[in-house]
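The complex appears here without one of its protein chains, the remainder shown in place.
We just call them A, B and C in the order they show up, numbering each chain from 1.
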Amino acid sequence: MLSFLATDHWYDLRDLANLYRVVLEGLDHIFPTGLVYVLTALLGFIAFFVVFVLPSQLYVGVYGERRLIGRMQARQGPNRVGPLGLLQPVADAIKLLQKEALTPRSADRLIMWAAPVLFVAPAILIFAVIPFGPRMVFADIPVSLMYFLAISSLPVIASFMAGWSSNNKYSLFGAMRIVAMSISYEIPLVLGLLAVSVLSGTMSLQGMVYWQQDIPTWMILIQPIAFAVYFIGVSAELNRTPTDIAEAESEIVAGYLTEYSGMRWGLFYGMDIAYALGASAFAATIFFGGWSLFGLEQWVPPWLIFILKTYLFYFVFIWTRGTLPRLRIDQLMSFAWKFLLPIALINLLVVAVERLIWTSNDLPDAIVWAFGAVNIVLMVGIVFIWAKVFKYDPKKRPTKPRLVNEPGGYRPVDLEQGGPSL
Amino acid sequence: MSEIVKTEPFVMNIGPQHPSTHGVFRVKVTVDGEQITDAEMVIGYLHRSMEKLAEERTYTQNIPFTDRTDYLSSMSNNLGYCLAVEKLGGLSVPARGQAIRVIMAELQRLASHCMGAGAFANDTGAWQTPVMWFNRERERILDIFEMTSGARLTCNYMRIGGVAFELRSGFEEAVRNLLPRLQQTIADGQELLAENEIFIARARDVAVVSPETAIGASLTGPMLRGSGVAWDIRKADPYSGYEKYDFQIPIGYKGDAYDRFTVRLEEMRQSIKIVEQALDDLPGGPHSTEVPLAFRPPAGEAYARIESPRGELGYYLISDGGPSPFRFHIRPPSLINLSVLKEMTVGASVADAIIALGSVDIVVGEIDR
Amino acid sequence: MTLTLEHFLTVSILLFAMGLVIALSKRNSIGILMGVELMLNAVNLVLITFARFGESTMSITGHAFVAFIITVAAAEAAVALALVISVYRTRGTIEVDRLKLLRF
Partner (left out) sequence: MSGFGITVAFWILAALTLASAGGVMASRNLIHAVLFLIVAFLGVSGFFILLSADFLAMAQIIIYVGAISVLILFAIVLTPRAERDNSETSMVLPALLLGTTLAAVLLFVLYDANWNVTNVEPGLSAEVLGSALLSVWVLPFELASVLLTAALVGALMIVRRQEDEEGDSAS
């Protein structure tokens, strides 16, 4: 399976696992076994943090997002601290650390203190199963897909704790909204990912990357419906626009974060970015071929390919945030239950049938492309049928008001004979 | 969930410090789950007693007060007040002064609607982007105001009998450069918001005001026109020579927040048309008639009304023949448009209440005066 | 030190006993539900432990049972909480020692 040019030399940076292994072996001579276990884990974590998480969070999540959104909003974005404002995230962090973390008098102090801490832990845990390269994965467990789903259901609890313990009505609103929404969106999300798992026949993320490398294809081309469901579901779980109702600043001030300040708020903010990065990395792994790039991964470091794919996906998050308005909670709920759930179920059924045809008739791998074509047709068909059922016709919907020349009383809307459908 | 399960109703304050109350305005809502069962408006946080203060000052000295009522459209306020005084004193304004007044009032309408449309988009949750786009153009309009009157926000440009100064050289060129940019921004706003599926889902059928209610509550401006009632003071009771210009009244279909938004966008397009026409045949001559500083109109009363960006802005003056008005009253469109807020919010969700408030496009300075 | 069957079973027995005490003694019906959930978890732990340590050709049975128990627990929690809310709506309380009337 590894038609890989990577050597085992430590300086072969196409696979950072080489370097790591050399360090591990060197430490093994010096320290007792149990300590090496802990030390290497720590070392790996620190390396991972320094190479990926910190720069991504600071420079893609904070700086990049602010610059890009600034660009979209016809303004500069941070450009004062350091060259091009590159030190802005650092300055922000220092400022947040200096600020006092206020606790309202009637708040539940312990839970309010514990919520950001509990919010941080899953954000870091999520990266444990994500493959950055053929051998660059912390825990290559066979159920890493389930692991992702399980871990991503934890921060909801922390958000709820934050909202409830603040003893603020806006916070409570935010907490209720996030709880209601995450329950609703978890279901289509799981079903969408289940379809991916059914087709590739594995629940391991590394296995999915190999599957996509072998065909070779990207899962998004084969299962666009699953991708759509995943994208919408995950942006709802992550509270990104257009589904950021839990901290909707125009309605409930800041939702569950209203009473948070200082570094406690900073932890929420930073870890929101980490979750978004985790979801992006996950999407890059499952739907965009992970670290593989149609053979190019033999020359370009796979981890670089992977990180770039992650950032590209994260850019889509930034993009939607900069452009789309927010939906109302009942619209989001009915969208999850009335549209995403049925579409995910249909997709699961179709994919299961396809998988059955594929394996029981022993067809070649190229048949996957045919499945992809079928699924794309299905997706377009579903959208059209949906539009038909709900008589959705954007052309007939007036987006400009009527114009009259003379003032007078009420002008009734003429809905007959080719008038607008409202 | 909240639709199925009955929860304990509780009282929540939206404002006076809240990101989307557009000033210090407070709504005390009783919510049951996400649904609002009762709403109580609390106004008066910005009350400055302007109407009483105006009784102590001369007619000319009162013009700066009007800047500070509806601080997003000072030109329109100046115009309304000056019209009332002119009516009281039986003065006439030279043709050039009238044309300049029209240009300024329409530019002010553009600036104010830029703010209104952007802030409304922000209320729907379009995170700052439309607000920044519209504000960029508003800044350019304010630059023109600064060039003309020396001030950006509180212009104090109109005078009794005309306008304060002649237009600066380069004014016409600046305005003509600006108008295509504005067209472009309006088209961008149309594409980004009015044709956006999510925006339509949020604003369509939300905060509906029926034409009967709108007329019954004496709503004016985009609120009334959004409900499908064709009414515009510029057409119905023309002032400052509006009858000379060719423009149309945009009216909505259903009277919801979406209609109000699109009506505002369309009004901006019409305003551009008016400004272009006014610039094309800008008459020569004096910009103002000579009026003594301590102007003493004969005893009597006068009511003048204009179509401000927010609706019918009326000034009611009673003179006892002295140098300052005996009674000075403003009919603020925001306050009267706001009177239907309770009707729009009760029964809606919190998110829709914010949309409803945003679609009224209030200015608290005008409500509290 | 080697971990044996007894270690895991001791934990699950203690967990079960605690769940029982909670379920029997709490006043609030949601509290009772929590006790029941703890007991279910303890039973799951027993089943998994035997699947791991027991000598059998069908060890997967334990896992299958746990899967079913988790399913049933989810259904049970949903129905129980619906009942709690319904009871609260009609009676104004969810404390079991105040729910004395058999009549609805």
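Throughout what follows, contacts are C-beta pairs under 8 Å (C-beta built on N, C-alpha and C of every residue); 3 or more make two chains touch, one makes a residue touch a chain.
None of these values were measured; they are calculated from a predicted model.
Asker: On subunit C, what residues meet the omitted chain?
Answerer: Residue positions of subunit C that touch the missing chain: 1-11, 13-22, 24-28, 30-31, 33-35, 37-38, 41, 44-45, 48-49, 51-55, 58-61, 63-64, 66-68, 70-79, 81-86, 88, 93-97.
Asker: Which parts of subunit A are in contact with the chain that was left out?
Answerer: 34, 37, 108, 111, 141-143, 146-147, 149-151, 153-154, 156-157, 160-161, 164, 172, 175-176, 179-180, 182-183, 186, 190, 203
Heads up, the rule we're going with is that only the chains that are shown with their structure count from here on.
Asker: Using mean CA coordinates as chain centres, what's the gap between subunit A and subunit C in Å?
Answerer: Roughly 34 Å separates the two chain centres.
Asker: Starting from the mean Cα coordinates of subunit A and subunit B, work out the distance between those two points in Å.
Answerer: Comparing mean C-alpha positions, subunit B is 42 Å from subunit A.
Asker: Going by the contact rule set out above, which residues of subunit A touch subunit B in the complex?
Answerer: So the residues of subunit A in touch with subunit B come to 69, 72-75, 169-170, 173, 176, 180, 241-242, 244-245, 248-253, 321-331, 333, 394, 397-413, 420, 422.
Asker: Which of the residues in subunit B end up touching subunit A in this complex?
Answerer: So the residues of subunit B in touch with subunit A come to 1-3, 10, 12, 18-20, 34, 121-129, 132-133, 136, 190, 192-202, 204, 211, 215, 225-232, 235-236, 248-254, 259, 262-263, 265-266, 349-352, 354.
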